[in-house]
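Here you go, one structure.
Left out: one protein chain. Kept in place: all the others.
We call the chains A and B, going by the order they appear; numbering starts again at 1 in every chain.
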Amino acid sequence: MTHNDASTTSVQRSAGTDNEPDFGPNTLLKVRNLSTRFFTDEGQVNAVESLDFEVKEGEVFGIVGESGSGKSVTGLSILDLIESPGRITDGEIWFRNRSLADEFNEQQSQAVRDEFVNLLELPESVHRSLRGNSFSMIFQDPMSSFDPTSTVGEQIAEAVEVQQRTSSNPRSARSRTQGYGFKSMVLGSILPSKSFVTEPSMERAIELLELVGIPDPKKRAQEYPHQFSGGMLQRAMIAQALAGEPDLLIADEPTTALDVTIQAQILSLLSDIQEERGMSVILITHNLGVVARVADRLGVMYAGEIAERGTLKEIFENHTHPYTAGLLGSIPEIDEAERLRPIPGNVPSLLDHEMGDRCYFADRCPKAMEECMEKPPEYEINDDHRVRCYLANREFDEDRSIRDHFDGEGGEPS
Amino acid sequence: MISTRTIRNLKNELSRSFLAKLGLILVGGAIFVAVLAPLLAPHDPTQQMLQVRNQPPVFLGGTWEYPLGTDALGRDMLSRVIYGARTSLLVGVVASGFGALVGIGIGIISGYYRGWIDDVAMRSVDVSLAIPGLVLALTIFSIIGPIAINIPDPIVALGFAQEMPDSFTFPGTVAFVIGVIAVRQFARLARGEALSVREEEYVKSSEAAGASNIRVMFIHVLPNTMTPLLVFWTLRLAHAILTESTLSFLGFSGTTLSWGYDISAGRDYLGTAWWIASVPGVAILFAVIGVNLLGDWLRDALDPGLQEGYE
Partner (left out) sequence: MSLLKFTIKRTIHGIVVAWAALTIIFALRFISPVDIASALIPPDVPPTARESLIEDLGLDQPWYVQYLRYIGGVVQGDLGYSYVSRISVNQLAINRLPATLELAVAATLVSVVLSIPLGVISATNRHQVPDYLASFFALLGISTPNFWLGIMLVLLVSVMLGWFPTSGREFGFYEAMRLLILDGNRYGIIQWLYHITLPAITLGTYYVALLTRLTRSEMLDQLSEEYVRVLRAKGLPETLVTFKHVLRNSLIPVVTVLGLQFGSFINGAVVVEVVFRWPGMGEFLIRAIRTVDWPVIQGTLIIIAITWVTINFGVDILYTIIDPRVTLEGESE
């Protein structure tokens, strides 16, 4: 059952975000109050709004939500891959990196706390230099994630090359393009060229392909992406992401575009590699089944916010938010108890002027009450479980239900 | 075919884009000048006044009598530029219209019926494309010879403009050959569009419902291929205006009242009266820029997915 008894749950408002961040002993990444917005012709889109979450070393953190809930934008924000018209407008991304912390302790002390640096306060070039070696990302559709005109081996070798150049000289952008002069630029844009990639990088790329279980890697490395199957290409993308031995791997819907049987293989590959290397993984998916298999903790995203977060066990067995319940597939309706049904209604508009100052889920929520017309704070149910829903400290009261208020309309209350 | 949504898109794009407005002004201006030429021209463009040969334009110390100067035979350049707009626009519209009509007809029939009709039509198009457009136009021109059609000028006939030529010479062969070379591209494009529209569900379902081939083609296939063809038509219009001036520059024309002709005539006086060759070129430039901007506007408003780039 999903009902929480308010009297037995210790409920308190979660800490505000304007004070100092506190880091646990094994925290790797702490995202605080992150907002990413897109300034489009139609208006301001709040893709990610005041997001808080934490990833610990060596764990798999799942981010679950429907498409359009801001999951991918969260991942891209960490890597500074948000493109115009999007921008990170607010927040902090604290990342454990001792050498960076030492380096910037003097000149930019506000961006440094202990072993952590706030990536959003560092110069853009520094933030970007962490791509590949501190964190890397794999994407949903392997077929469109490779340059169709370069061999798979070369593209992985590029990743290896970049990491080697970075590790020998972490902060120099020039070292990363050295040896790739005007001539290579001109020739490389016309003919297949290996002028950037060295022989050892290529050998390492072949090793990586072998590591992710691609048979005959030496031969496959010379092939082009269109000669690979989707599953094989996803393995290759994992190999590419591992090239820099990152501390954090962000996997954005890594299995969605694949066949069911291949999905399982890729998941177990990811989870094997994660365990073997002890790296952290953020697994972004709309599929709770995927998360259930591999994640340690998870956050449920809705309309750019984390609606509920906690350990896998807490979320699955003790969820409070009706949206989490909906995602899990069973909304206990008063009159149709235990019947499986999808969450009714549409994914909300994230346009700033269309978002009311209320619980964004209220219009689809079977338990929406009068107080839901005001935005709920994040409640801490216990150390392992936080939720952004009034049901955390009170029972659903049918007398105050505003369900009818939204009926027939998916949008704003009349 | 022209829905309110289309009109709204056009308006939105127009209000947003400065270049679309500029295009509309340039093309509107050219049409205005061309239609009202006898009223706007200060002199008879064909009248030779040997005592005022090679007069400079007013901004180079000339007189307001001849604001853009005179050519080597003493004809007023401003009047010639104004009348030249008639030739350019009329040839452009007739030629690209002819090319569109015939080409789209061939293309849609080809794409709709496929089979041997398609084979014959497309092979012919392929072969003819091995001969560059201008070369083909010149060759056909030399076969037919220059045919000039005299059209009485209604404004002069009604007595609104005295001392102006009472008829306007339409270079028929020029329009025809430019039309012929445009047929090829229109046929190709229309065929491609028809092939893709043909596979749509609604075309198949109306076929299944027993609609006749002709009916399906005109009711369903044609309207749905219109947007890219319309955008392409504006490109061909710009191309036709350029080709007309090129042909008359090369001396293949049926009229002397053409921008290209004046440029050719002015070439020999570059050292002494450079405006003769320069002024008509600016007119061509403005007209063609206008049409191209109009095409960009249509493309952006009607079909943002359509590729940029010019043929």
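One rule holds in what follows: a residue touches a chain if its C-beta (ideal position, glycine included) is under 8 Å from a C-beta of that chain, and two chains touch if they have at least 3 such contacts.
Since the model is a prediction, treat every value here as computed from it, not as a measurement.
Student: Of A:V73, A:I88 or A:A159, which sits in contact with the chain we cannot see?
Tutor: If we include the chain that is not displayed, A:A159 is the one touching it.
Student: Have a look at B:P38, B:P228 or B:G260 and name the one touching the chain we're not showing.
Tutor: Checking each option in B:P38, B:P228 or B:G260, the one touching the absent chain turns out to be B:G260.
Student: With the missing chain put back, one of A:A243, A:A325 or A:L350 would touch it. Which one?
Tutor: Of these options, the touching residue for the absent chain is A:A243.
Student: Out of B:L39, B:L101 or B:V135, which touches the unshown chain?
Tutor: B:V135
Student: Tell me which of A:K30, A:R96, A:R131 or A:R220 is the one touching the absent chain.
Tutor: A:R131
Student: List the residues of subunit A that touch the chain left out of this view.
Tutor: 76, 79, 81, 128-133, 136-137, 139, 141, 144-151, 155, 158-159, 162-163, 166, 173, 176-177, 180, 184-185, 188-193, 196, 224, 226, 237, 240-241, 243-244
Student: Touching the missing chain, which residues of subunit B?
Tutor: Touching the chain left out of view, subunit B contributes residues 123, 126-135, 138-145, 238, 242, 245-246, 249-252, 260, 263, 266-267, 270-271, 274, 277-278, 280-281, 284-285, 288-289, 292-293, 307-311.
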